[in-house]
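Taking it in order: structure first as structure tokens, then the write-up.
The complex appears here without one of its protein chains, the remainder shown in place.
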Amino acid sequence: MSDMLVTLALILGKLLFIFGVVLFMAAYLVLAERKILGRMQLRYGPNRVGPFGLMQPLADVIKLLTKEDFVPARADKWLFLIAPGITAVTALLVFAVIPFGSPLEIFGRQVPLVVVDLNIGVLYFLGVSSMAVYGVVLGGWASNSKYSLLGGVRGLSQMVSYELSLGLSLVPVIMMARSFSLTDIVMAQQSIPFVLLNPVAFGVFFICVLAESNRIPFDLPEAENELVGGFHTEYSGMRFGLFFVGEYINMVVLGSLVTVFFLGGWNGPWLPPLLWFLFKVLAVCAMFIWIRASMPRLRYDQLMNLGWKILLPLSLVNILVTGAVLLGLG
Amino acid sequence: MENLVQEAIQNVNLHAVMPSLILSVAGMALLLVAVFSPRGKTAHIAWLSIASLIVAGIVTIMGWNDTQYGFAGSVQLDNFAAFFSMICIIAAGLAILMSDEYLKRENFPVGEYYPLILITTAGAMWMVSGTDLITIFLGLEVLSVSLYILAGFFRDQVRCNEAGLKYFFLGAFSTGFLLYGMALLYGVSGTTKVYDIAAYIQANPDTTTNVMFVAGGLLMLTGFFFKIAAAPFHMWTPDVYQGAPTPITAFMSAGPKAAAFAALIRVTFICLEGMQDHLTTVFWVLAVLTMTVGNLIALNQKDLKRMLAYSSIAHAGYAMVGLVAWNEIGSAGILFYMLVYTFMNMGAFAILILIGRSGEENLTLDGVTGLGYKKPMLGIAFSIFLFALMGLPPTAGFTGKFYIFAGAINSGYIWLAVLGVLNSAVSLYYYLRIMIFMYFKEPQEDYAWVKIYPATAVSIVISVIGVLYLGIVPGSIMQLARMAGF
């Protein structure tokens, strides 16, 4: 009985820790992004609230929470209300399977630093993350606004297109790790991370991750200078906040996944595993921000061409080549 | 693990699916040929399709009397499957022969048409050789999905769209019945292989009174009845047959229908053998209903395609009499009859293609007024097919019906044979009416637009030869049918 209680306490402890960290990171990623973008564009970025603008996220949260929660006329009320929740919830759900450190020894028992080490972790991630598209498309569709509709439909097409290559670029990883469990995948990279073994898969995965998170250069669903706000044009207050938070949580999640699948997870010399993991995730996120500062937005036809005509064939060929090489090496 | 892999590899046996494999590979290759060909050029695709059908046919014939089992007992290429495969191949070949010029006339020469027919045929072959409910279902779906597209092929014609959409909705609906029935059978017996289900029933005789099993069997049969257009599941047939491109109508009423009959025979004669007493009741009620409904409504039709659609319902009813008989002559009779029906029906539709004008005009009774004088060869060929459809000697229609009704009489269903003959008598009226219009009315037009397309003419000639050969010397083919039957 006490055993079970301890297990439950551990789960809850880990969950609260993770959620705290993730939400904290998401909040400060916003600030970091605004700061870095500002600096890259020869501006200061937010610096009024607190020292160096460090209290800015708190101010944002208070502002979003106290805004009016309203539904535009003739919008599909229920879908409109549900859509932002889907984005935030799916982003949080993926975190359950991400291992963020090697197992720890606490009170004499092995505690894996992952909420749950599912033996079908990769499938879980693909299944849950493909739900995220519903947030975009339902939000866009339910708003009863032309901009939203266009943004939602664009987002739908874009996300499903890149989901294919995303899924296909993980097949070589599974072939190399021979497991669906994310922990096993990290273990398999103890000596050499997969990014060096299969850079093509890494490249495809990274591009698809950018597209899945609707970030520049793939931010067509919310292209502000043609669609105002895209699928979230009509959203305001905390519902907009959920979309916003969801997007940044997603950034952390996807950064962690890049780390787990290709950068060797928590593996690394000298430093403690947890720190290595954090460092890698932050590096990937910094990469995202840097790309945002330096890349122009793609045109829609370029976006679709890249997804269907380049990434998809490339990842298919990559699978066959990886399979042949692995079998040839015995 | 290694053993499992070895076992799986040994179980595959590609010989069992060789004919359908040839057709599906050809279908995929031709799809690429079609998409890389310049617009409007389809003749080479048609000829390549016919070549692949011939190859598949030769492979099928070479496999006669050499039963192949494949995919761990999911596929069984025996004489029964080979015979029905040949029917499908012949139907597809005739349909392709009469298609090319027709597509040009209808101003829609699109190359995907032929690969779709090949893939339909491949699906039909999986259906006829499947000994696993899942394989049968897979074949049925491949066949149906391709046919949905073909039925609505002329996407700018409203009639054709209607046909495609109606066929799709009702087809999907009926597939639901079929799959649900299969699921229930699986639930009861724990297997989807027809022989294993039969063995399970052998071991547990009280299964035949199990509600779930009976419901599953009946639901599955309902799905098949939809496909063979047995009354009261025939509602989709007239509209779809009328709206679809004429070669596709011809093909649909011959090849896929034969395949559905094949699967129906295999499943009922093996799986549901224990329910024979009840099923024969179901079958005879439906057979009588189907032929009566088909013939009676056909009496009132002015549109020839629609009339032939109802006639095809009636003919499905005749073929079902063979199911009622539930003996060797009956099942051989069905095989023979489906072959005969392929020739006579496709021939009749080929004639309709020739006398029609672009946009499917002129396919009413008035449209054939005096045709017999202006185009005597067409008139004679049409008359032969009509005689065959009526079931008059010396055409194959007579021998086909003869064997079917003989099977029924052998099993003691004399009154059913009598009903069948009476129905044939009813059908005389509407078939003869076409001939009256052709020969006993003054021609009002000179039929200048009727061009004898060479390939279509070849298909008519083949059909005439088939109808007469099977009518005058049916013995050898009937022998083959008896070797193939259950």
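Per-chain numbering from 1; labels A and B assigned in written order.
In this text, a contact is a pair of C-beta atoms (placed from the backbone, for glycine too) under 8 Å apart; a residue touches a chain by one contact, two chains touch by 3 or more.
Please note the rule applied: contacts and distances are computed from a predicted model.
One chain of the assembly is not displayed; among "ABC-2 type transport system ATP-binding protein", "NADH-quinone oxidoreductase subunit A", "Branched-chain amino acid ABC transporter permease" or "Tetratricopeptide repeat protein", its UniProt protein name is "NADH-quinone oxidoreductase subunit A". Checked against the hidden chain, the listed residues A:I216, A:M238, A:V260 or A:L278 yield one contact partner: A:M238. Residue A:L12 is the one among A:L12, A:L58 or A:M295 that touches the chain not shown.
Contact residues of chain A toward the unshown chain are 11-12, 15, 19, 64-70, 72-74, 81, 84-85, 88-89, 92-93, 95-96, 115-116, 118-119, 122-124, 141, 143-150, 153, 156-157, 160-161, 163-164, 167-168, 171-172, 174-175, 178-180, 228, 233-234, 237-239, 241-242, 300-301, 304-305, 308-309, 312-313, 316, 319-320, 323-324, 326-327.
The missing chain lies against chain B, touching residues 1-2, 5, 9, 28, 31-32, 35-36.
Keep in mind that, in the parts below, only the chains that are shown with their structure count from here on.
Distance between chain A and chain B, defined via averaged C-alpha coordinates, is recorded as 54 Å.
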